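Below are the structure tokens for one structure; questions will follow.
Of the protein chains in this complex, all but one are displayed in their positions.
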Amino acid sequence: MANSMINTEPLKLTKDDFTSDQEPRWCPGCGDYSILAQMKKVLPELGIPKEKFVFVSGIGCSSRFPYYMDTYGFHSIHGRAAVLASGVKTANPDLKVFVITGDGDALSIGGNHFIHLCRRNIDITMVLFNNRIYGLTKGQYSPTSEKGKKTKSSPWGTLEAPFNPVQMAMASGASFVGRTIDRDPKHLADMLKRAAEHKGTAFVEVYQNCNIFNDGAFAQYTEQETKGDHVLQMEEGQPFIFGKNKDKVLNWNGDHFEISAFTAEKKPENPARHNPRSGNAAMEFLLSSLTYDDQFPTPFGVFRQLEQDTFEDLLVRQIEFVKQRKGPGDLNKLLQSGDSWMVE
Amino acid sequence: MANSMINTEPLKLTKDDFTSDQEPRWCPGCGDYSILAQMKKVLPELGIPKEKFVFVSGIGCSSRFPYYMDTYGFHSIHGRAAVLASGVKTANPDLKVFVITGDGDALSIGGNHFIHLCRRNIDITMVLFNNRIYGLTKGQYSPTSEKGKKTKSSPWGTLEAPFNPVQMAMASGASFVGRTIDRDPKHLADMLKRAAEHKGTAFVEVYQNCNIFNDGAFAQYTEQETKGDHVLQMEEGQPFIFGKNKDKVLNWNGDHFEISAFTAEKKPENPARHNPRSGNAAMEFLLSSLTYDDQFPTPFGVFRQLEQDTFEDLLVRQIEFVKQRKGPGDLNKLLQSGDSWMVE
Amino acid sequence: MAKKETQKLERVTIRFAGDSGDGMQLTGGQFTNTTALAGSDLITLPDYPAEIRAPAGTLFGVSGFQIQFSSQPVHTPGDMPDVLVAMNPAALKVNLAALRHNGIIIINSDAFQVKNLKLAAYEENPLENDSLKGYQVFPVQITELTREALKDSSLSMKEKDRCKNFFALGMTYWMFSHSMETTESWIKDKFASKPDLIDANLKALNAGYSYALSTEIFTTSYEVAKAYKEPGMYRNITGNEAIALGLIAAAHKSGKELFLGSYPITPASDILHELSKHRNHNVKTFQAEDEIAGIGTALGAAYAGSLAVTTTSGPGMALKTEFMGLAVMTELPLVIVNIQRGGPSTGLPTKTEQADLLQAVYGRNGEAPIPVIAAASPADCFMATFEACEIAFRVNSPVILLSDGYIANGAEPWKIPTAESLPEIKVEYATNPENYEPYKRDPQTLSRLHVLPGTPGFEHHVGGLEKDDSGNVSYVPDNHDRMIRLREAKIQKLADVLPQPEIFGAKEGDLLIISWGSTYGTIYTALDEILNRKTNKKIGWIHLRWINPLPKNLADYVSKFKKVLVPEINLGQLIKIIRSEYLVDAKGFNKVRGLPLSTSDLINAIDEELKG
Partner (left out) sequence: MAKKETQKLERVTIRFAGDSGDGMQLTGGQFTNTTALAGSDLITLPDYPAEIRAPAGTLFGVSGFQIQFSSQPVHTPGDMPDVLVAMNPAALKVNLAALRHNGIIIINSDAFQVKNLKLAAYEENPLENDSLKGYQVFPVQITELTREALKDSSLSMKEKDRCKNFFALGMTYWMFSHSMETTESWIKDKFASKPDLIDANLKALNAGYSYALSTEIFTTSYEVAKAYKEPGMYRNITGNEAIALGLIAAAHKSGKELFLGSYPITPASDILHELSKHRNHNVKTFQAEDEIAGIGTALGAAYAGSLAVTTTSGPGMALKTEFMGLAVMTELPLVIVNIQRGGPSTGLPTKTEQADLLQAVYGRNGEAPIPVIAAASPADCFMATFEACEIAFRVNSPVILLSDGYIANGAEPWKIPTAESLPEIKVEYATNPENYEPYKRDPQTLSRLHVLPGTPGFEHHVGGLEKDDSGNVSYVPDNHDRMIRLREAKIQKLADVLPQPEIFGAKEGDLLIISWGSTYGTIYTALDEILNRKTNKKIGWIHLRWINPLPKNLADYVSKFKKVLVPEINLGQLIKIIRSEYLVDAKGFNKVRGLPLSTSDLINAIDEELKG
């Protein structure tokens, strides 16, 4: 984040400072509550003065989020949070800007703005509440709904393959890409914090249960019996170990993934290790392609974390450059530029 | 393509049958002419009656294309050709539908429709004329323009990283993805043909020279001196050989690409071989990531070619299924459904 | 058992209100079906919050459902309920103000504990002070009594509590002398796979009925006689259902496949839901990535030969305007349905409004005329839709159909037409490939002659650039002026063939009311009341169906009245067109409260006009 945002005096903010006087209007049991709670926990740890936070959202259940934060908040229109936020951050790079969005908001109507935000690498933290359904409009399928899903608008099952948001973010150039889940608050908080601390477009997909219209969509990642085999926690520098008893390891043989046993006795010799900072497109895309694939566990954590110039920094630098070249803007000089003549 | 489109009587169409009475209005020397010529050459080879072809385009120099084909043509609005075409093909799967688009049309204003078309896998052949510039509006940068490029709207250089259209198409699920170039007519014709023959969303990026606003953008792939080292022709089943004298080979060592010599004497032992039908995401994305990377040659040819159900086939099948389940639609029965009562 | 009397009533308005989770929409729906089957005329008005399941007990979480039924024709859901069923304190608080003086309140007294009272911002328990004086209050321990009735059920307590709406429903069935049969068979059907639930819900329903029958507190039940209805088969229908059926009917009668390109949005989504069920009618629904793709795919389908439709609401309409221009320019048949809601911007998404009229008529770049038709009531949506489809094909043009949240979700009995009684819809294409010119026009309709792609020998181009008759791009100044005037004339010429609206009441005199869309019922009711008073003022009323083009007979009528009043749920939109067209000093009656106009307010406004 911009230097000016780092206050050397320790700020003594707590989560209560971020709690607005608006009572959340989500359904009881909705996964959104968990994300809200962790966000409030994480913000005080960033060392940024409260007034610098701006939460921008689109439309959807998830997009009500800004009302529940006692920060500057802009609840906008469906799909367009990314562009509003881009304008806010470009106009005032000193603000810490979040985009809160849903799978429909970000990937259906807002798909174009999403990929262009990632491409520009504007320093914005984008949190996608992916419940694989349209919540607010009462249960139509979304671009992340599994193929064949029966919903209000697909009573006979959908025909479209879903998007993989993590892969879309990577293909379009986001410099930080992560995934987490509402029901693992520690991991969620960690991801939110790392994303918020990243400078550049940071994209976090949060698997979020909509207990009204898509209950249990992510149960295999949260239920005790299935969790172990389905969740792959990626840790930087570590092999891809998973399993209820941490007894399996995912390995890449140069051509495809293999799962092998991982026990004290039997450890693979040179297991692939996770390195989100390598810029190795192959590995990033490979890992991301394990989504929706039931043979393999689904990766959680950071897929990519790269240091790259942000759009707004480049813009500010360009402005400085032009000022040096042409001198700071002088209005009279500008108005009189070009061929002019005097009438006396 | 749909069975009904294959005419068993050999059709005796020639390129003249596809030449409309409209004189092309592109600048002399524009790469678009070459694509037009090859398209006219390829269509008669597809064995499809002329009246089944529909060319849909957006707005841009490239999007004038349909006027010059003596087929059904729809010159629509900026960025929206993919949706019009989706409607055409879904409504009448018996038609052979092409989308002709530019880098601004498809990836700037039309980005969302582009990725959703790929996701749905509607049987449409999409040809992107990528000249890395806005031609029709006289020379602003596009989402594929290189970072730092000076154009009418970026006199001090652009600040954004470009999209890689091939990668976007793959991440969003296109079942056929290829790349070719205006100045290699044989390769261009071959790609157009293979894309047109593919069933499902087929995406072809054509590097196209705009000699007015971005002349020479692809010179390294066309000029005799540089071509050899910069063009990698991917051939199914073959190693990745390139170089002026076909004396280099690109190899993947499981972690990154390496270039080594390839001569009669010295052949790598087990070189990676190209397999666009494997569905191996790693390899596809890796190869695609060589775009814009001057250390490596840029791949041309087919990145991906997968057989997958098309949206419209699934829809037709679903309609048949429901008819079997509920019987063909009877209007009186439908009107009277629900609780009804008789007033006498 | 206490001796009870039964009183005959002509007209009753009842409102069910409770938490979003209390099943009030379902309860209201059941009451409606039963009432309809009993032969009353009726209209309903659901009113639910924008939140899916707002936290229990809160004021903003209150969900309501109102129905007016009568032995006489019913045209509105009623201004002021006679009966309020309030399942918790918040429901009471939110709805009390609307209740008529001396109205009946049935209250679930179990819900009036401290927590709920606080959530509803009650300082005191209204059951324990005299704040409900002036009403007939019936506090019933609905929760307890339901639990009691289900004590043998294996359901969890939470599940049992979910049955309490059926208890309440049972009480109202007794109160209005309704049979429980319809609801009983609905329950059996609905929960077919869950016998526990069938059992529990039936028990709750019956318990409510028996309780009301036997308890002393209810002394009077009511009976509303059958309404006179033309003979025929009837069903209850919401506006959105009627649109879906109208579209399928038009597809059948035009011999076309129906293609819907749509993106979900309240309050239009139900049309998408309904249509997506009917694949066996060759309905292709396409849930697009956004509203632009919704209309775009539909226009593509129109070009390829479907009956093409796109459905949306205000903000989505805004996004479609560029494509509407292309539809005008390419002259393809396309039905654009806008279920208006409270605006501007996201506004009040679950509320009703009529503020998208000027957008429909004028909201495009360039001169881009589109016919605009508006439905007047839930059932009317069927024929309005059918007509919109007919006209789209007749002149190869997009047509905008306006409905709104009120009639979209509201329901009324609908006399079901037979398929055979509906007119065939003629769809014509050019047939002579020799010298085919895509922009050559039928001199009668001024419609251009379309040809479907796939037809041999007619290969041609269409597009958004100005064209000459041959379909070639033309920058010739006079061609542009000519084409612009032709496109406008084509739409205006429709006035020659569209049915002229009838005038109700006086054909000349003191006051002419001009209206459109969902205000129909309110105006009908208000005028009914005023004319019943035997006023000596001469009042006429024209309710517009087509707003573009305006009907030919309107000018004449306007000139025959001293005053003109235009009631609308906006700040005055139709009135701008009327004033500009007829240069008459029309006055507006405008309330923009997210609700249908109130009959009594309108009566006052009319009286005011008559006075002045």
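Letters are used for the chains, namely A, B and C, taken in the order the chains are written, and counting of residues starts over at 1 for each.
We take it that a contact is a pair of C-beta atoms (placed from the backbone, for glycine too) under 8 Å apart; a residue touches a chain by one contact, two chains touch by 3 or more.
Remember, it's a predicted structure, so these values are computed and weren't measured experimentally.
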Only these shown chains touch the missing one, namely A, B, C
Given A:P66, A:P165 or A:P297, the residue that touches the chain left out of view is A:P66
Only one of B:L13, B:C27 or B:L306 touches the unshown chain, namely B:C27
In the full complex, chain A touches the hidden chain through residues 20, 22, 49-52, 54, 56, 59, 66-67, 70-77, 80, 83-92, 94-95, 112-113, 116, 315, 318-319, 321-323, 325-329, 331-332, 334-336, 338-344
Where chain C meets the left-out chain, the residues are 49-50, 60, 313-315, 317-319, 321-322, 325-326, 328-329, 340, 342-349, 351, 353, 355-356, 358-359, 361-368, 463-466, 475, 477-478, 480-481, 484-485, 488, 570-571, 576-577, 579-581, 583-585, 591-595
Across the whole complex, the chain not displayed is touched by chain B residues 23-28, 59, 61, 77-79, 108-109, 111, 134-138, 140-141, 143, 152-156, 212-213
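Note that only the chains that are shown with their structure count from here on.
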Here the gap between chain B and chain C, centre to centre from mean Cα coordinates and rounded to Å, is 44
Dist(centroid_CA(chain A), centroid_CA(chain B)) in Å evaluates to 30
Shared-interface residues of chain A (touching two or more other chains) are 108-109, 111, 143, 156
For chain C, residue numbers touching 2 or more other chains are 279, 289-290
